[in-house]
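Note that this complex is displayed minus one protein chain, with the remaining chains in position.
And now, subunit A:
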Amino acid sequence: MCSWHPNTLGCSSMIDLRAALLIQRWYRQYVARLEMRRRCTWNIFQSIEYAGEQDQIKVRSKCCTDNSLLYFCYKDIEVPASYSGPHLTIPMTFCGLSKLMEAFKHKQQLHARYVLQILGETWRLLRILPNINHVSVCHTKEITICGDLHGQLEDLLLIFYKNGLPSCEKPYIFNGDFVDRGKNSLEIMLILFGFLLVYPNDVHLNRGNHEDHIVNLRYGFTKEVLGKYRVHGKKILKLLQKIFSWLPLATVINHKVLVVHGGISDSTDLDLVARMDRHRVREAFNFSTISVFYRANLEKNASAQIVDLLWSDPMPQNGCIANEVRGGGCYWGPDVTEEVLGRHNLQLLIRSHECKQDGYEFCHDRRVLTIFSASNYYEVGSNRGAYIRMGPDLVPHFIQYQASSTCRELTLRQSVGWTERSALRALRQQLFVHKSDLIGAFQEFDPNNTGVISLRHWATATERVLKLGLPWRVLRPQLVSRAQHGMVNYQQWIRELSIPEPKPEVYTSILETMYKNHSNLETIFRIIDTDHSGLISFEEFRQTWKLLSSHLKMEISDKAIADLAQSMDFNKDGSIDINEFMEAFRLVDLSSHG
């Protein structure tokens, strides 16, 4: 037997070896577990995000569009002497743009008068642009292509810092989804429109699915504008609505590379797209059962072509099927890529629309390239952003980045932990809103009403109810903290997910349904609140509920609604404040793990 004495050379180096091996094995296992958690977290975010988008489509189809014309003149808006932000002149100049970017970097706000001026000029310009822009690249002029930015100003500024500002020598394509989610959507729009105005031949903006006023109601852009511009916000939003509908749909580089926000379908016809009146399609959806109508209807009208271009996602299998996750557009396979690219004599499709870990990703035998420019999209440390540089050889080169300086210092473990906590919070909210269904499903495994079920059954039941396609067994330790001998007390677990104040029984199911649909409700509220005052009358509240309940196939008596409305009228003035109403559903997590 070898002794442990360090001087016994031969033996000691064997021992060292064995010790090192042990540590290496252990450490690799630890890193692998972190990787698993990261992947799980990613899946959670994606499935909740897409499930949300699908919900959104269903709501929108029930609402009518607002066709009123507004007067967009800025001339009678005066800029007070006390205004400390930048002053702009029209026509827009590079100098003005620099002033604007400096101001935004210092968190200043542009006065409504100038906002409307820029938007007005942009609208005038966009109306004369074609549906599909054609650009050429040559040796002295490489082109830069950016994907989704989603209101993350830091990322745009980082791109400009790393790559240089747009100019005649430095053309750019921005591939849609400039707004929503991030908090500087308007600043990004103004900067991009500014560059468009100054370099109209070298800056190209493609419309994304978020350049759509109904999507904006839900995903934050509307709120951002109204919050920043209390007096003129409505006017600004209406003008933006028109501008979005006038944004070009795609860009083609050297007749060989197609750049579009979402993707294609088997019926994509770029000649048709080039000929249509694109501005007539203001919001994406006007029909009720998207998938059924869409696939059954063989005649591809303008609306359907645009929806395909802006909402579709690639899939690994051949074919072309309705995109049920998003609720619009399709999933298209490698065979469709080959066929459509072939038909149009193209060699590469560059699109965005989906967040990618490394900021970009190839698929379909490198014929489709996804580029995504919003780093840390789900949470700090979740993903890098990237942009493409392309010369006349049409070979894409990638530059990746991550905006926040703090996250560069985070180790793998910390960034996984941070992101994971955020995802788990979101997931617990989803579990809460389905609690009645969950209890029902659990009780099926508990015929003797013991109050406990096995963890195996817990996972099966949760999968059945939530349909999010998540690995519940893997996630279980993070969601169910108290499990003894492989059994869980499900009543207690559900309670721990709940809002603290107990509500009277009759309201519980209404409240739960409302909470389940609260982001839909908010969208509906904001549509009905036509003067954007933030208040709606009892009658409007009742009608909102009727609309939602027919959509949900739920029976609720008028009296119950009236009682609920009254209880929410906190200041008893006959109207309900939307913000207070939404506040009532903010979930308080009792057993959050630190």
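Quick notes
Methods note: a residue touches a chain if its C-beta (ideal position, glycine included) is under 8 Å from a C-beta of that chain, and two chains touch if they have at least 3 such contacts; residues count from 1.
One rule holds for everything that comes next: contacts and distances are computed from a predicted model.
Choosing from "Centromere protein I", "Proteasome subunit beta", "Cardiotrophin-like cytokine factor 1" or "EF-hand calcium-binding domain-containing protein 2", the protein name stored in UniProt for the chain missing from the display reads "EF-hand calcium-binding domain-containing protein 2". Touch with the chain omitted from the figure is made, among A:15, A:165, A:272 or A:562, by A:15. What subunit A contributes to its contact with the hidden chain is residues 4, 6, 15-33, 35-36, 39-40, 43, 316-317, 411-414, 456, 459, 471-474, 477.
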